[in-house]
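All protein chains but one are shown at their positions in the complex.
Chain lettering (A and B) follows the sequence in which the chains are written, and residue indices restart at 1 in each chain.
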Amino acid sequence: MSAVTDTTHDAEHAAEAHDGHHTPSDRHFIIIAGWLALLTALETSTYWIDLGSFATPLLLIMMTIKFFMIILVFMHLKYDSKLFSVMFYIGLGLAILVYSVFLATFQFFAR
Amino acid sequence: MAIIERPATVPAFVGDASASPPALVTPTAALGAFKRPVSTTGWKSWVFTVDHKKLGLMYGAVSLFFFLVGGLEALLIRLQLAAPDNTVLSADLYNQMFTMHATTMVFLFVMPMAAAFANYFLPLQVGARDVAFPRINALGFWLFLFGGIFLNTSWVLGGAADGGWFMYSPNSSPLFSPSHGIDFWVLGLQITGIASLVGAINLIVTIINMRAPGMSLMRMPVFAWMQLVTQFLLLFAMPVITVALFLLSFQRNFGAAFFDVEKGADPLLWQHLFWIFGHPEVYIIILPSFGIISEVLPTFSRKPLFGYKFVVFSGAAIGTVGWGVWAHHMFASGLGPVSVAVFSAATMLVAIPTGVKICNWTLTLWGGKLWFTTAMNFAIGVIVLFTIGGLSGVTHASAPADTQQTDTYHIVAHFHYVIVGGAVMGLFAGFYYWWPKMFGKLLSERLGKWNFWLMFFGVNLTFAPMHILGMQGQPRRMVVWPKKLTGEGFFNLGFWNQVATVGSFTIALGVLIFVINIFVTAKKVEKAPLDPWDARTLEWMTASPPKEHNFDSIPTVHALDEFFHRKYEEVDTEDGPRLVRVKSAEQILAEEEAAGDAHIHLPSPSYWPIVLAFSLPVIAYGVIFNLMLSVVGAGIMILGLFGWVLEPSVADDSDYDPPAEGSGPSKELASIG
Partner (left out) sequence: MADITIHEGAAAPADHGHDDHGHDDHGGAHVTSTGLSNNKLAMWLFLGSECLLFGGLISTYMLYRGRHGGGPGPAQVFDIPLTSVSSFVLLMSSLTMVLAVNSAKRLDDRNTRLWLMATALLGALFVGGQVYEFTAFYQEGLGFTTSLFSSSFFTLTGFHGVHVTLGVVMLIALAAIIGRGRISGDKAEVVEMVGLYWHFVDVVWVVIFTLVYLIPA
C-alpha cells in the first residue's frame, strides 16, 4: 500500500499491517476485473453455443467463481479480519441451506 | 503500517443500506439547522434521547401497555367462550380479536420487552457506557412504537386483521379478507420488523465490540449470551418475514399473483416463508427469558450457575437447530413423507439442548441456599411450566400425533405453556430482579407473591384444560361451542372452557396486582439497598438507578461473575476452603468512583431517529389509502436521512457545562443526557 501514515486510519489498517496483509493495488483490481469480464463473456456465450446438459453446471461454477472473486478481493474479505467473513458466511450459508431445503420440499430439484 | 496508535475516529454511520455517509464535522462547523438537542429534563430529554437506559425504560413501558391491550383481547376471547352459543363477540370481531391478541403479544409485548431488558442491561452487563450505535437504538424504539400504534389504528379504520397470526394464504387475499385489516397487519409488522433488524445489528456489535477489558465471551453473563443468540436469530429471521410480507402486500395492494391459486400459486409458499421465520421466532421469544432466569437462579441459590458452558452452548445449539425444524408447523399440509420424516427428527433433536438447560437450572438449585424471593418464584415457575409445555411440544414432533392435534386446542395449550409459562414468567422474574436496579426501589414482595401465585395458578387453570379440549377435538379459532356438542361427564367441553375462562381472569388479576405493585412502589420513599440480592454480575457494580454514564471507571473483568468475586474471596479454613465476604457493594462502588474517569463524553441526543421513524407509518397509511400520502412520507424520510447524516457528531461545546475543577468525575456529561 502506498504511503499511508496519516492518523485518519482506523484500527483495522493497523491490524492488517500487523498481519502483513495489504489491500491489493489498483493494478491487481484491474486484473481481477478483467477476469470477471472474461467470465461474464463466457457465461453469455452459452446463450449462443448449445452445451446441452453441461450448461447448467458450468454456469453455476462460473457464477460461484465470480461471486467469490468479488467478495474476497473487491470486498477485501480475504485481507480483512476473519470475523467479518464469519458474520457474512453465516448469513450466506444459512440462506443457501434453508432455501435449498425449502425448494426441495417443492420437489424443485427432482424436476 | 503499524504506526497508527490513536483511537480511530469512527463515524456514526447508519449501518444500513438506506444510509448515506455521515459528515463528520466539528460542532463549530455545524450547519445551524442541524444542531443537536441537549435538553436534560422534560419531555425533550426523553423524545430525543439516545441513552440506552432511557430507551430501555421506554421500550418497557410501551410493551407493558401493549401487554395490557393484548391481555384485554385475550379476556374478550375467553368471555366469548365462557358459555355455549355466546354472543359477546361477533364471528368477525372474534377473528380480529384472536389475530390481534397473538400479534400484539408476540410482536408488541414479548419481543420488545426482551428488547427493553437487552437495551437496559446488555451495556451494563458487558461493561459499556452505551450501545454501539445509540441513534440507531433510538430509531429502533420509535419504529416499534409507531409500528405498534399503526397496527392498532386498524381497529378504528375499518377493522383489524382477521387471518390468524400466521395469516395463511389464500385466506389472506382480498377475496376472503376485504377489509384493510391485513394491510395494516402487513405494513405494521414491516415497520416493527425494521426495528428488530436494526436493533439486532446494534446489539450484536455492542456485544462483540463494546465489552470491558477482560470481559471475554466466556466471561459474559448468560443473559448477554442468550441475547446474542436471540439477536442473531432476529438478524437472519427478519429478512425472511420481510420477503413474505412484501409478497403479500404486493398481492393485496398492487395485484401481484403470488398467492392467487387461480393462476397456479402454491399456498405452501407463504407457509414455508412464514415458518422459516416463525420457528426461529419462537426461540427469539423464549431465549431472553432463559437468559433472565439463568441470572436469577444462581443469585438466589447463592451458587454459580451449574455448567455455564453447557447453558451457553445449548443456547447456541437451540439457535442453530431452530433453523431446521420449521416445517413441523406444516405436517398436516401434505409435505410428503421424506420432508415430514426429516423435520420430525430435527424437531426431536431440539429437545436435547433444551433438556440440557432444564437440567442445569435444576442442578443450580440443588444444594443451594435457596432464597424464595418473587423473582426466584417466577424463575422456578418458568422451569416447571416450560417443562410441561416442552413435553407436549415433543409429542407434536411426532408427525402422526401432530396430525391429530393440528389446529386443535391441544396446540393452543402447548404454545401458551411455553410462551406464557416460559417467556412471560421469565420476563416477570426479570421485573422483580432488576426493578431495584432500574428504579432504585424494591417492588413489594408481599404483592409480588400474590402476583406470582395468581399467575402461576392462572396459567395452569387456563391452559391445562385446553389439553383436554384439544384431545376432545375442539378446533382452534372456533367462535362458539354449541350446547348440544359439548358432550357429557368429565370430558365435556363446556365445563373445561369455563375453567379456562376463570383461569384467564386469574392471570388478569395477577397482572393487575403487578400494575398496582408498580404504583405502590413508585409512591414508596424507601430506597433499595445498593445490592439487594447479593448479585453476581457487572450491572450491580454501579449506582441504582445507574448513572447516565453507567460506570465511573470501566471495570476490568477477571472472572465470570466478576462482581461476586470482588465481594467474596476463598479462604482456607479447618473445614476446607470457604467463601468469605471481603467487601460490600458500597465499598466496591466507592473504589470505582474514586478511580473515575475525569471526562466522559456520552453520545448527544438527536432529533432524527424519531423523524425518520415517523416517516414510515405515513408511507404505510399512504399505501393503504392514498399513494400521495406515501410521497409525503418519503419526503419526511429523505429529510430525516439528510438530517441524520449531516448532524454534527456531538452537541456544540457551548452546550456543555464547563468541566468542574477537581470535583469528581464526569461533571460535564451531566448536561447532555
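Throughout what follows, a residue touches a chain if its C-beta (ideal position, glycine included) is under 8 Å from a C-beta of that chain, and two chains touch if they have at least 3 such contacts.
Remember, predicted model here, so these are calculated numbers, not experimental data.
Visitor: Among the chains included here, which ones are touched by the excluded chain in the whole complex?
Guide: Computed over the complete complex, the missing chain touches A, B.
Visitor: One chain isn't shown here. Among B:230, B:604 or B:630, which residue touches it?
Guide: Checking each option in B:230, B:604 or B:630, the one touching the absent chain turns out to be B:604.
Visitor: Kindly state which of the options B:47, B:208 or B:384 is in contact with the chain not pictured.
Guide: B:208
Visitor: State which residues belonging to chain B touch the missing partner chain.
Guide: Residues touching the hidden chain, for chain B, are 2, 4-5, 7-13, 15-26, 50, 128-130, 132-135, 197, 200-202, 204-205, 208-213, 215, 235-240, 242-244, 246-247, 250-251, 254-258, 260, 263-266, 269, 273, 276, 549, 553-554, 597-604, 606, 645-646, 648-650.
Visitor: Identify the residues of chain A touching the omitted chain, counting contacts across the whole complex.
Guide: Counting over the whole complex, chain A touches the hidden chain at residues 1-2, 4, 6, 8-15, 17-18, 23, 25-26, 29-30, 33, 36-37, 40, 43-44, 46-47, 55-56, 59-60, 62-63, 66-67, 70-71, 74-76, 80-81, 83-84, 87-92, 94-96, 98-99, 102-103, 106, 108.
Throughout what follows, only the chains that are shown with their structure count from here on.
Visitor: Measuring from the mean C-alpha position of chain A to the mean C-alpha position of chain B, what distance in angstrom results?
Guide: 36
Visitor: Tell me, which parts of chain A touch chain B in their complex?
Guide: Counting only chain A, the residues touching chain B are 1, 4-5, 7-11, 13-14, 16-18, 83, 90-91, 94, 97-98, 101-102, 104-107.
Visitor: For chain B, which residues are in contact with chain A within the complex?
Guide: Those in contact with chain A are residues 1-10, 208, 232, 235-236, 240, 266, 268, 272, 276, 323-324, 327, 335-336, 339.
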